[in-house]
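The other protein chains are all here in position, but one chain of the complex has been omitted.
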Amino acid sequence: MSNNIVSRLKRKKIEEVLEAGTRMDGRDLNDFREIEVRTNFLEKSEGSAEVRIGKTHIVVGVKAGLGTPFDDTPDEGVLMCNAEYTPVAHQTWEPGPPPHGAIELARVVDRGLRSAEILNMEDLGLVSGEKVYIVFVDLYVLNWDGNLIDACGLGALAALKGAEIPVFKVSKKNEVSETDKTQKLELRCEPIPITIYKIGKHFILDATADEEEVADGRLTVTLDENNNVTTLQKAGPVGFTVDEIKKCINIAEEKAAEIRSQAVASE
Amino acid sequence: MSKSKTKAKTKTKRKSRKKKFERVDGRKADELRPVKIETGVIPNADGSAYIEMGRNKIIAGVYGPREMHPKRLSKPHRGVLRVRYHMAPFSVDPRRSPAPSRRDTEIGMVMTDALEPALFLERYPRSVIDVYVEIIQADGGTRCASVNAAAVALVDAGIPMKDLVASCAAGKMEDHIVLDLGDYEDKKGQADVPVAYMPKLEEVTLLQMDGILTTDETVEAVELAIEGCKQVYEVQREALKKKYGMDEEDTAEDAEESEESGEEPAESEEEDK
Partner (left out) sequence: MSAKFETRDIVVPGDLLFEGRARAGDNTYRNEGNIYATRVGLANYNKDRVSVIALEAGFIPLVGDLVIGMVTDIELGQWKVDIGAENEAILTTNDAIGKPFRSYQDMTKILDVGDTIVAKIVDLDRRRTPILSIMGRDLGKARDGFLIDITPSKIPRLIGKKGSMINMILKETRCQVTIGQNGKILISGRNRENEELVVKTIKKIEAEAHTSGLTNRIQEYLKDIKEQRK
């Protein structure tokens, strides 16, 4: 699926091993690698999370500040997700504006949160049409070894869960001022993306960079804790049959709760 | 001391009654913030290091030497060192845009000039060594901390070097020359003098200053900063050796074993890689 040259040998071996029902690192098809999550470790950020899934390593920062609302939603706060593919993360990643992959990553994570209505956006309004909270979720990739959407979705949730945002006071004259108080962000649900990768006729979870390189396509299914689907994203120049889509959704359903349980706010 | 009292005193008397100088975090004038360095933190990079200097949290990753693209930027007779300094949006308060700023570009340049003297770039014609620095959390003196991490990352990448490069800033805060300015001191202080230094070759490779200092104070600050660099150097050494924590006794047999399997009987000297 990458634009880089894929080694034939790599693809052959990965498919061979999948035929035997396992992966190059010995995992089952639906196993995730070891997940490590740490939250609230950045002091200049209202919320933060560091997620490692195998060697994939990302940091998420949540910042909340004042801004202007969108014209069509004058009373609602603003949520913005941004992803950076930092050039340290892989030898083929270069400095520059976010490439397509980073933009897709940010938008898919964003939709997962937004469609699920994780934040009560009206609670984040301050002065109608003038001042609202802007909540930034910055997804920072430090080492790429596959499965960024799941890692960032998990990180975003963990960071938001532990976030403490400043409390602003609105005077009668609609002047907004800072107080020295903070409050926890109220989350109404906990969406988690699970991405299923298609290699030939095999479906696997938590692909490594090698597996992503040889994958023909992927389908991301974001689910909240009630197993409502809040986002779907199919990628890759390959077709999925309806049965395959159903199968993917089932796989995601079975896995989401396990991954969501990792999004705990550590002290 | 109240304003009325101040007016009545002469200068010398005022000095002796001055409040004892205290830094915001309680450090002594010549005390460094705690420094912690770890190597090999980015598996994909050829070399990498993570540094915490005070509350700064910075990652440096190195790729290279590798072919340089676009070719027109490469040099026919020596390699190019490219250092990129970049801050995460959540590294500062308020959030900053992820787009590179002019300050980022300038810092990249002075960092490149700070590290290049320690490298043998003439060994890598037409190639590039890329150093990428990411500031995860900033708290004053990020360029110094970045140089420290970058130097360690270069060694971790197996790139031959003439010396390490250690960096630290000194400055002036409330009329005192102090070492290693934190964020508050950076912003409220009277001068900031970042320095990078090659400890064995005893040469300064980065020197900047902004603020107001007499010429004597400037020299004092540079010398104090160099002392700070030497202290950071010890932390860099430890970080590089930590991976190989060895406490076994060596035997002649072992040396022989590694000799035969480890060494090519190369007769090259400065030609060596």
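Should a chain be cited, it is by its letter among A and B, assigned in written order, with residues numbered from 1 in that chain.
The definition used in the following text is that a residue touches a chain if its C-beta (ideal position, glycine included) is under 8 Å from a C-beta of that chain, and two chains touch if they have at least 3 such contacts.
Computed from a predicted structure; not experimentally measured.
When the whole complex is considered, the residue among B:I159, B:A196 or B:L224 that touches the unshown chain is B:I159.
From the set A:S7, A:T68 or A:N227, the residue in touch with the chain omitted from the display is A:S7, counting the whole complex.
Of the listed residues B:P89, B:P199 or B:G228, the one in contact with the hidden chain in the full complex is B:P199. In the full complex, chain B makes contact with the omitted chain through residues 46-47, 64-67, 79, 118, 120, 124-127, 155-164, 198-201, 236-237, 240-241, 243-244, 246, 248, 250-251, 254-255, 257-264, 266-267, 269-270, 272-273. Touching the omitted chain from chain A are residues 5-10, 12-13, 17, 20, 22, 24, 26.
In the analysis below, only the chains that are shown with their structure count from here on.
Chain A and chain B have Cα centroids lying 33 Å from one another.
Looking at the complex, you find that chain A touches chain B at residues 42-45, 48, 55, 57, 59, 61-63, 65, 82, 84, 86-91, 95, 97, 136, 138, 140, 142-145. Against chain A, in their complex, chain B makes its touches with residues 42-46, 48, 55, 57, 59-61, 63, 66, 84, 86, 88-95, 98-100, 130, 132, 134, 136-139.
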